[in-house]
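Only one protein chain is missing from this complex, and each of the others stays in its spot.
Entry: subunit A
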Amino acid sequence: MAELVIKLPDIGEGVAEAELVEWQVQVGDLVREDDTLAAVMTDKATVEIPAPRDGTVAWLGAEVGEKIAVGAPLAKLTVAGEGDTEAESAAEPEPAREQEAEAAEAPAAPPEPQPAKVRTKEADAEPPVSARPGPVLGGSALPRPEGERPLASPAVRLRAREAGIDLRQVQGTGPAGRITHEDLDTFTKGGTALGRLQRRTEVEEIRIIGLRRRIAERMTLAKDRIAHITYVEEVDVTALEDLRGKLNAEDRDGLRLTILPFLILALVRAVEEQPLVNALFDDEAGILHRHAAVHVGIATQTPGGLMVPVVRHAEARGLRDCAAELARVTAAARDGSARQEELSGSTITITSLGALGGIMSTPIINHPEVAIVGVNKIAVRPHWDGQGFVPRKMMNLSSSFDHRVIDGWNAASFVQRLKTLLETPAMLFMEVP
């Protein structure tokens, strides 16, 4: 048995100390090699410090919140066999290789905090200077100090001058930060600029085929034919979120409810008041097909692009049924197993960018439908309740309608109904009068 001192490794260029933010072990814990012992935070990153070997934690060198200098003892492990020396010889060659590979592959990379396990023993060891990996001698990613002359051979200097390249802007990956011909190549290809933006001139041609082409055609059709009107309203979803949270906390069947099944229910109810919005407009024949069934299309991002799987007959489904069907068809669309009838036949569509949702959008109607409801991101915003500002969870709905057949008044009434239902979620579950 022996004691192995784990020192705070050199976790990045210019970092002299780091704040201990977490201990993941306690004295007496058994740890395996690579188990995380602690996390330290620099102003650049949080770095996990792994155990270099199997052992038992014998001593912790700092309290959470304390600053530790690089090279200072962090913890001690009781390990089998010999202590520090053995660990060094076993582990030293590997980091050197890793570092070289890193330098070769990514000369442009800024100095990443080194994988701590790699460097943990280095503080103990003093390997030959020339063999020692690290930013100082390798220079692979050393930013050049301000005002220091770039180091480059005369040939590189000449080439740079002829190419109009200011070598001060070029990252040198050679020894001592020397700028190599390869660095110039990388620079001219638009990489490794130090500080200044580079112009890029290449143009990639991407053929629009398959699903993407279909999406393009459908969007063109919709934009060409439909006179869109977009109406944005904010909805206070505090109560709804409260309800959703509680329902999810019950977790009856492992089905996690999103906001969408609630919205589907609200749609079904609102459509009862404004049935015109749940319709298909055959503009060539001049006939609006008003549907009694509410087949809700869900705009879904799939690996291939946008698809619209359909929750059919939402009017005949309860909340959890909607949620389950929604989950099933969207999953099917994403994994490519959706059948054609699951991807068509919607009478109204919901589009949601989820957490990315922004504050508003201008959704494009899924032709030949006449309405689409866009869900924007929920955010806590100050709300004037008549006496003061209170934090409320607010969500915008950005909804587009086909103004050829839907008047602004109908559109607004429909959205206001949705708002009322969503703000008072109990109304979603009241029996239809």
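Everything below uses one rule, namely that a residue touches a chain if its C-beta (ideal position, glycine included) is under 8 Å from a C-beta of that chain, and two chains touch if they have at least 3 such contacts; residues count from 1.
The rule is simple: contacts and distances are computed from a predicted model.
Engineer: Leaving aside the chains you can see, what is the UniProt protein name of the one that's missing? Options: "Dihydrolipoyl dehydrogenase", "Amino acid ABC transporter permease", "Putative spermidine/putrescine transport system ATP-binding protein" or "TonB-dependent Receptor Plug Domain".
Structural biologist: Of the names offered in "Dihydrolipoyl dehydrogenase", "Amino acid ABC transporter permease", "Putative spermidine/putrescine transport system ATP-binding protein" or "TonB-dependent Receptor Plug Domain", the absent chain's UniProt record gives "Dihydrolipoyl dehydrogenase".
Engineer: One chain is left out of this view; which of A:41, A:72, A:151 or A:360 touches it in the full complex?
Structural biologist: Reading the full complex, the residue touching the unseen chain is A:151.
Engineer: Looking at A:161, A:223 or A:289, which makes contact with the chain not pictured?
Structural biologist: A:161
Engineer: Using the document's definition of touch, tell me which of A:80, A:176, A:316 or A:430 contacts the absent chain.
Structural biologist: A:176
Engineer: On subunit A, what residues meet the omitted chain?
Structural biologist: Within subunit A, the residues touching the omitted chain are 129-130, 136-137, 139, 149, 151-154, 157, 161-162, 164, 174-178.
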